[in-house]
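Removed from the display is one protein chain of the complex; every other protein chain stays in position.
Letters A, B and C mark the chains as written, and numbering starts fresh at 1 in each.
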């Protein structure tokens, strides 16, 4: 009897194009692509049509509770299979996205980043983390693959085989600790030209992958190595696991479509990536950096999507006789959200640019690495806050999971904050890195570089604070006043990254 | 093979007592109870044993995905029943908690609040919202029940019948708007001494309740009345609905154990509570105020629980060779969390005290009402932030729903922010209220009263800001600079409530 | 540690071809196809490859409990949609099978029957009943469609539209009785050139169909008409129902993949098929006859599949040192099962042949109709017994639903016995039909015709029994001795149909 409908809002939502209808993103692409703009723009428009419609719908469809991945340990004929059962919509979505060949030698980094940014607007969807982990594994293999088995994996991941691209995973965390990777206890025993991995990993994201990058301690030397491991016995894919059991799937608050497992290895075959004694360093330098980099992109993408929908809703919805977005309170919020989303996006692409252009230059590489960590912390937190505010603009409908995708994006973002290094660990790491590098990268110069030469009062104050704190004791040292230094460092890092983002944003606006 | 276990942490968790092991809460109780402390303390200890063990376990048990409430529209014999099917553990938990008789005439308000605070430490659990809604309905009936039907409801809700206490609900929101209650379209048609309600309500929390407070527009006069409605045909409970269908259960991000429904009424019988033309005012003054008040208590309770567990985890868990809580970064965070939790708790009990002592005094009642709204906004947001930080201290385990209750508490808190009036609406309301009341409650005096006489520089600055903004134009007015005023008002409200909480906290610490 | 596997059996099962590996079926096809054999055989081989592998696997995949169809009454935006949600594997399977164009004008009846027989070997799978109902609706439309709306439906069902073939349904049964169609209470009110249907149907199989054949009582005349009804508002398919609600999906023992609903119509648009006063007769003569005919084919197909797998299992499995099929007890059982399956299959194709060749000849049509009813009863019962015995040959594994498809085929067969007219009703109907027709179809001649001229002692005895019972009183008459007559009639019917099947079987064996 009540004739009210959301049809106008829903019609807008069905039709909106993540790229074509986002002038800021087009401008940003133009800014970074330079002479290649026409080509990159064309590719972005093509993938955006799929991401904005078919993939968007699939992402929502597989988010329902009934579609959660589950684990089949044994089949009906008592064959241990440890299959991760996912809905066929998820399989199809993965197949389509991976067949874009994002990590193919023929895809340039900027195009890849723009495409990822568009794909990530659908949230995790059992796509974001698999893409990230594949990217990290590809990066490691690009640098370190040196034998037929690992070269074959690299080709399978980058270029596909029989029309299907392989999916990568990362297994680092163990039950006794996540961030404390050096405490890893999983063992690797040399067996001819390969290794046999044994032990338990506690957070194995992308449990359905084809290959994983895994850290393990070489039994003979105690060195913590990095290995590439197929998850199935080669030639028996889908039927026989490679010396491992998938013990349990985690029940997480967010990224629920993504199977994250506890796994036990019992002599699983794997191949070393690079020298075993450089394993931990390579894992952090290559694999984790790629993951953290992507979290920056993903955070900006989630927030972009959420704010776009909240803005549209606020202009559709009326209360007390006016469209909601005509209330100054809402207006202020929308403006703030927009600004936050743009600076996150501009920042993410700028970090991405610096990262990919840093090759060979030690100082630029150092700066990029620190930026990636700062961004991981700040951008993921900003995304959570931004999306939650966006949800609030939908009122009670904002927490209804099938009313919009916002609650899902929000939950995914909460997980983004905690994996791949939580706040405390990363901020302490940056502080320690800056201390250690201060002889060849003076912290004040680093701040100036990040702020692109800004030299106003605010910039100077920030620089002084950073320089002062880096000159102080290690933040991990237990001493009077340590807590207060930590609070100040935390605030300084956030301010620094925001200033970096603002500078990047300003450059994009400047054209 | 990895011998690591969480057993020490889990053993602590099984044994901890929400009241007996919380000296601050005991002190707070002593502070408020005065000469009644021994009695209140005894009652608190008794319920705390149940809340900390049996009810805590039940709350976790019913949170699994398989246990979500579902709707049975028809039985196998084509009888429309619209039953909300909940797991038997939820039924038992509800039975036990409600049989505490929290709203009985024999339970004094402070004891009730302490008990609620303990019960709420288990999160929503399909208990918190039912308690709140029952409390609000009881409050309305206490003041307005004036005929056999409504008096019988009141007795059933307060004192129980055949050993079972009835459960109350609140149905205000409609599809075209939540906060904009005056836009309600559901109709009430007079039918002898009762009313017939028709139309659709869009967020009917506690859909499994026995009775609901519902707003509807009297067809003859257009007045928006408040009515008490049984959800089943009297005498046919569980078998025949009272002229209504339960269309759908919402799939919410949090408070998932609580059935929130879309319902359509088609001549449902109801009785007016008070004069129909005073319905909206009574709904806001009595029912919504009680709900918002409880959100303050619940927010503090959720955060208390989360911080307690995070603190225990941080002292148990080691990383890089040390218990995590010995890192200054963590130390600082824990201290901040603790301070936040205590001020929220002290504040919630102080608001509660002011609310219950305000009866009869117009000015105190006004202050209490504004406080309740400010607290609703600020305390629920603080709880979300606090719990999320607490989750972060568990690292990756922090987002695993069955590792601890923190993710559930977090999601419940997110919902708390959005129902019963979201931020924008309430802050604008407070501004408008202060403007209107400024002739008899000068805003500066109100600030002074809330700050308990503080007169330092910070307090003065805050008072000036409030006075200035109240003297300005209505925040809803579209004009240049309006957005900036809104941002300032938002910040001032938050600062004011925090200052109020800090003052309350200081008094508790002072004994 | 126990190295036992079922691999050899499973490998056989993956590879077996329902048609190419079934010499009896090939022979039967040759027998019926005559000069067209090469063409029919070719088409059978082509569809058999799909039916034996891809569709077989899909049928098992959608049978898991998690994949059961469910009903979505409302979407998240309070739009009543009454969608039947089925797994995407079921949608794809349906699309593929229906795109075979079985009811296209270009598919001859024998080819269609052979194809159906092959498809049905996968059990119901939400395919068998939709095919049957579509076939019945097409038959009715072929004879009775006389206006644009019904002609368009016919084309959509037979030849497809935009690459997708429509699916048909049959809604006859009401809550007060299934077989007693004349007691139907659903009403049809004339509205210009269409009808408006109102009331409730209690067993609406193929609830996800596009169009249904439905019986309803014309309000003006009281006549029970047959109508064709779209299930969605034309042009709003998938979004808006045609004046109906889908109240509930049945939870059945078998055919679980098939959504069978209780539906309420409230002015649903429909068009009369033929003269309203001939509706009941047309429904029985055309629609029900087609359904019952197919149950004969399906029963033989289910049993064929079950016995094939049991035979393979018995030759694979060892007990007490021997393959199980070398025990005489098992040998005897396998031989009996094989014989039962062959006579059912031969009988089903012979009934099918007589049915399709009966057009125009009143006596042959009568015989065919009675045969169809007798076969419905006997063949479905035989299939249940046969499949259950086949399950028994798998021992305990025989009742394990994911060990083989036999339990599913068994449950589907149990349902086949009960829908489209249960035993008692059909046998009584045949008796009454034979009594009424005895002036122009002497019962003895009918028996002789069914037995293809056999005149041995057994045949004569059977003929005398039939003649005697038909000469007696109506079986529905309450009188002393009636029960005994019923028992004898039941036995005679079963013997008669078996003798008919044996004769058909003998002719196939004879080439």
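Note that in this section contacts are C-beta pairs under 8 Å (C-beta built on N, C-alpha and C of every residue); 3 or more make two chains touch, one makes a residue touch a chain.
Quick caveat: nothing in here was measured; it's all calculated off a predicted structure.
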Among A:262, A:370, A:389 or A:502, residue touching the chain not depicted: A:262
Hidden partner chain, touching residue among C:211, C:349, C:410 or C:500: C:410
Which residue of A:8, A:39, A:54 or A:78 touches the chain not shown here: A:78
Residue of C:20, C:61, C:175 or C:495 in touch with the missing chain, whole complex considered: C:175
Residue of C:16, C:61, C:428 or C:495 in touch with the missing chain, whole complex considered: C:428
Touching residues on chain B - with respect to the absent chain: 5-6, 10, 66, 75-77, 79, 87-89, 400, 402-403
Chain C, residues in touch with the chain not shown (by the definition above): 1-2, 4, 65, 68, 173-180, 182-183, 185, 198-200, 202-203, 250-254, 317-320, 326-333, 335-336, 384, 388, 391-392, 395-396, 398-402, 407, 410-411, 414-415, 417-419, 422-424, 427-428, 475-479, 482-487, 490
Residue ranges of chain A at the interface with the undisplayed chain: 73-74, 76, 78, 80, 175, 200, 202, 247-248, 251, 262
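By definition in this document, only the chains that are shown with their structure count from here on.
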Chain A and chain C: spacing of chain centres that average the CA atoms, whole Å: 53
Rounded Å distance, chain A centre to chain B centre (Cα mean): 35
Computed distance of Cα centres, chain C from chain B, in Å: 57
Shared-contact residues (touching 2 or more other chains) in chain A: 400, 402
